[in-house]
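I am attaching a structure below and will ask some questions about it afterwards.
As you look at this complex, bear in mind that one protein chain is not there, while each of the others sits in place.
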Amino acid sequence: MTDNHLISEIQSTDNIIEHFNQFRQWEDRYRFIMKIGKNLQAMPVNTQNESNEVSGCESKVWLTHTKHDNQLTFFATSDSRIVKGLLWIILTPINHMDNAEIAQFDFDTYFEQLNLIKHLSPSRGAGLLAITQKIKQICQQ
Amino acid sequence: MTDNHLISEIQSTDNIIEHFNQFRQWEDRYRFIMKIGKNLQAMPVNTQNESNEVSGCESKVWLTHTKHDNQLTFFATSDSRIVKGLLWIILTPINHMDNAEIAQFDFDTYFEQLNLIKHLSPSRGAGLLAITQKIKQICQQ
Amino acid sequence: MKTPAHILDFKAHFPLLINKPDLVYFDNAATTQKPQVMLDAIQHFYQYDYATVHRSTHTLSSDVTHQYEESRKNVAQYIGCDQPSSLIWTKGTTESINLVATILQDSTISSSSNIVISDLEHHANLVPWQQLCQKLNIELRVANTQQFQHKIDAFIEAVDQDTYIVACSHVSNALGITQPIKDVIKLAKKYNALSLIDGAQAVCHLNVDVNALDCDFYVFSAHKMYGPTGLGCLYIKPEQQSRFPPYQFGGEMVKTVNYNNTVFNDLPHKYEAGTPNIEAVIAFGAVIQFLQQQNLTLLQQYESELTRYLYQALKQRSFISLYSPIDSQNIISFTLADWHPHDVSELLNNMNIAVRVGTHCAQPVMQQLQLTNGTIRLSLCAYNTYEDAQLFLRAIDSLEDFI
Partner (left out) sequence: MKTPAHILDFKAHFPLLINKPDLVYFDNAATTQKPQVMLDAIQHFYQYDYATVHRSTHTLSSDVTHQYEESRKNVAQYIGCDQPSSLIWTKGTTESINLVATILQDSTISSSSNIVISDLEHHANLVPWQQLCQKLNIELRVANTQQFQHKIDAFIEAVDQDTYIVACSHVSNALGITQPIKDVIKLAKKYNALSLIDGAQAVCHLNVDVNALDCDFYVFSAHKMYGPTGLGCLYIKPEQQSRFPPYQFGGEMVKTVNYNNTVFNDLPHKYEAGTPNIEAVIAFGAVIQFLQQQNLTLLQQYESELTRYLYQALKQRSFISLYSPIDSQNIISFTLADWHPHDVSELLNNMNIAVRVGTHCAQPVMQQLQLTNGTIRLSLCAYNTYEDAQLFLRAIDSLEDFI
């Protein structure tokens, strides 16, 4: 069981990787993913719509962003609990980075360190890729 | 080697079967078939034409007949030496029979006793069948 | 509940299930596992007998041709057809249906015609007809079976004297509903319409007798009935055999060819251009022989019992909504309240349980049920055990621990 207090402290990629690596069983990994998804920040009003849907995912995924003083903040959600958890894992570290850092951020290595892709179905993996590509694209605009 | 003198005496099915069963090697069987074909009676003039072609054979086969005092006599030839030999084997006994006997004649058993079909390619076997069916058909006209 | 010994004996023929004792394989409607006799037949074929068929002038090839045509005869007999030339080899159910749609397209359909399908069809028995109708600018009618109560009434409403063909699945792959095909075929005949039955989900579980059914076309795939991939069947009723133009062109389907003209061969060759899937035909022949040695009645009875057992157990769980009927053919389609089907299958997969989730190549069925994310589909076979069922139920009950 993951303690909510603890979760609020997991913010950086290192935190997340460290936390992930303590799981010995697939059940714990999934429990963490499915619970942590509840901590996703709510999407801004009226943004969970078709124009923000990311195509190429097995379940529905919506992704949007805001810009304050040129700093991007990403919001996302899904109708799948597992995907919500994965979105939390993707967004949490980057929402603590500045734009340049996001643009540079190596998602592949990050996922590798989490040992994530290996444990997901390939279509989920492809979905994750679609999301990170969309994020990179937004950063380049 | 088959002696021509001997061949001229082989006329009935029993003769032919007996002769066939003395072959111990496939070579002898084929030598006999290919040589005996030369003894086929010549087709009546102008009968080796398209309208007398038997369809369903691998090589070309022509079949015709004459009627004297209501007695049928069959003539056939082919562009294949093996088929010519087979035609000799089919026609020789029946050309010594009256029409009723031909109509009754059991080609299947005859071929079986010769152990013939087994040693031919299936398409040759199908061709033989096409010829004997044609003969039976003519007898019923 | 304990799995009967004869089922365990049957299961023992399937090496993958023996090699993966922890696997619960409930994806049989997608494709079934294969008996060892089929693998042996493939090995033996390539190691001792291999050559091409027909056009043959050597013994290897003529022996293979003989085996190949024997297999056709056996499969034909297995579905109640005593004329082997009525059975055409294809790639699968999908190609069988496309073949029929192609030869119909090239025959004479009047512009006032319509084509009738049911609202339970797999895309393979829907899109070819939809596209044919669009091309010919004729009407595609979907018999509305009224929440899938499998009533003949829906067909009676849809079929009329302008109906050219009625295409209907024997058993629906998304929900397991058995359609009233005997009545559908009779209805089609009454209006002089052709009938095509998609038996992809039926042949493995029901005795099919095309002669008694009296349909014009019956189609299925070998891989869904313990056979090899890449092989399907198309039964064409003898009366219809000379009526239609050819399908594809090449070797084997021609008699004579010159640059101006081609004379086509007779059935079945007319519809089998090119070197066929000889290996698969030999392998399928071995599978049919294997099935004929089984007590099929007992196997089918067991399949129904196991399906019923699982159905009742799922019905008792309030968080589950069932979309299959109680008399479903080996298929149970359901959803879990507040769960995305893909999340369910992902967790089940981690518990070594293979099910299928989604729209099951039947998007319109799911649209009608307003299930955008589709369902979770269990599909059973005679080699599934009560232990499989219990593992599955335990897994389903454990899901709430994850959230």
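First chain written, first letter: the chains are A, B and C, and each begins at residue 1.
The rule we apply is simple: contacts are C-beta pairs under 8 Å (C-beta built on N, C-alpha and C of every residue); 3 or more make two chains touch, one makes a residue touch a chain.
What you see is a predicted model, and the numbers here were worked out from it, not measured in a lab.
Touch, as defined at the top, links the missing chain to these shown chains in the whole complex: A, B, C.
Annotation: of C:Arg72, C:His122, C:Lys237 or C:His269, C:His122 touches the absent chain (contact as defined above).
Checked against the full complex, the candidates C:Gln67, C:Ser86, C:Thr145 or C:Asn277 give a single residue touching the omitted chain, namely C:Asn277.
Residues of chain C in contact with the chain left out of this view: 15-16, 19-20, 23, 25, 27, 30-31, 33-34, 38-39, 42-43, 46-52, 55, 57-61, 91-95, 97-98, 101, 122-124, 126-128, 130-131, 140, 142, 221, 223, 228-231, 246, 248-252, 254, 256-259, 262, 273-280, 342, 345-346, 348-349, 353-358, 361, 363-364, 367. One chain is missing from the display, and on chain A it is touched by residues 121-123. Listed here are the chain B residues that touch the chain not shown: 26-27, 30-31, 34-35, 58-59, 79-82, 120-121, 124.
The rule is simple: only the chains that are shown with their structure count from here on.
Centre to centre, using the average C-alpha position, chain A and chain C are separated by 41 Å. Rounded to whole angstrom units, the spacing between the C-alpha centres of chain B and chain C is 49.
Multi-chain contact residues, meaning those touching two or more other chains, do not occur anywhere in chain B. Looking at chain C, one finds that none of its residues touch two or more other chains.
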